[in-house]
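After this line comes subunit A, so read on.
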Amino acid sequence: MTPFVADVLIPVGKIVAVILYPMVMVVVMIWLERRVVALMQGRLGPNRVGFQGVLQPVADAVKLFFKEDIIQRQADRLLFNISPLLVMASSLLAFCFVPLGEPIRIGTYTLTLWIAESPVGLLIVLGLSSISVFGVIFGGWASNSKYPLMGALRSVVQVLSYEIPTGLTVLTVAFLARSMDLVEIVRRQESSGVWYGFLMPVSFIVFWISAVAETNRAPFDLPEAESELVAGYHTEYSGMKFAYFYMAEYAHMVLVSSLVVILFFGGWLPPFPGVRALDFLDVVPGFVWYLVKIMFFLYLYVWMRATFPRYRFDSLIRLVWKWLIPLAFVNFLVVALVRYLR
Partner candidate 1 sequence: MPETGAERPELLQALAALSGRVPAGLLEGAVEDGELRVRLGNEALIPALRLLKDEHGFSFFEDMAVFDNLGQAGEGGRRFTVVYRLYMFPGARRARLAVDVGEEESLPSAVPVYRAADWAEREAFDMFGVRFDGHPGLRRIYMPDDFEGHPLRKDFPLAGRTGGV
Partner candidate 2 sequence: MTETFERPPFLLAKADAFITWAQKNSLWPFGSGLACCAIEMIATAAARYDIARFGMELFRASPRQADLFIVAGTVTNKMAPVLRRLWDQMPDPKWCLAMGNCAVCGGPFPSYSVLQGVDKIIPVDVYVAGCPPTPQGLIHGLMVLQEKIARSHPTKEILDPDARDRR
């Protein structure tokens, strides 16, 4: 393992992997969403393009690539161009800190399945994922027309209000695991033998609801509500810029589901770590478990989109300030008390 390979090739390989991983997940997610929502609604969904419509996202991407890119004359050009990049970059950047599995030993060199590990990994991921709000605001503001502006204003209030319950529930996990490092949290769950999702169901539920709201999905998709705001904040975007917004939304969903999996369902741990009888499950690599769990939560996203009607804006805000934040506080106190007494 010459130093050249260890210091240059592997990090570059890992970086390419981290960029490719969300892209592949986004492609899978686009196909999964269109098929699952279609099947839930009693129709077939894309099945003509490639085998069972698998090439459909590829066709969408290539078509969007060759579309004319329209920028309004009165749009604020700088902000208009930056906002899709901002939204996309923040999602991809946060993936660096997401641990995908156990470090693998190759000879003397241990290949860690994540790029960066820092004692405050959790904080960084949360910080990065809320940068995408700027992209949405700049996009809505720069389009200089009424509907995107209203979409942007709505998404500001929605995402900022839902940061608070997210933060609080994440705090309970960090409190229990006594560290903010994602890898450490998973290891802590492995050693304690029980996943935090089962230990603290309330914080899982609150985290999941605010996660769905933060990614503007399912019952909370106010900012891009077709029936009211035409197409929300990305009304004026066309071609590749719109593709960025479209993919960033899915990347953000994958990021949030991986966060849920790591914090509450033991990242790459096989199910029921405590039970000795299920040891044969260990032969399956951690990465596969991680993917299975993420797929479940992505399916949940799609399921919620197919069933729930849309919240009205003020009821959405009332929900978070009157219900989720007090619940998160009470939950945090309870966890603290239990920790202190034990």
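One rule holds for everything that comes next: contacts are C-beta pairs under 8 Å (C-beta built on N, C-alpha and C of every residue); 3 or more make two chains touch, one makes a residue touch a chain; residues count from 1.
Selection rule: all candidates are chains of the complex that A comes from, given by their letters.
All values derive from a computational prediction rather than experimental measurement.
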All of 1 or 2 sit in the complex with subunit A; the one touching it is 2
In the complex, subunit A touches candidate 2 at residues 34, 38, 41-49, 53, 55-56, 58-63, 66-70, 226, 230-231, 234-239, 242
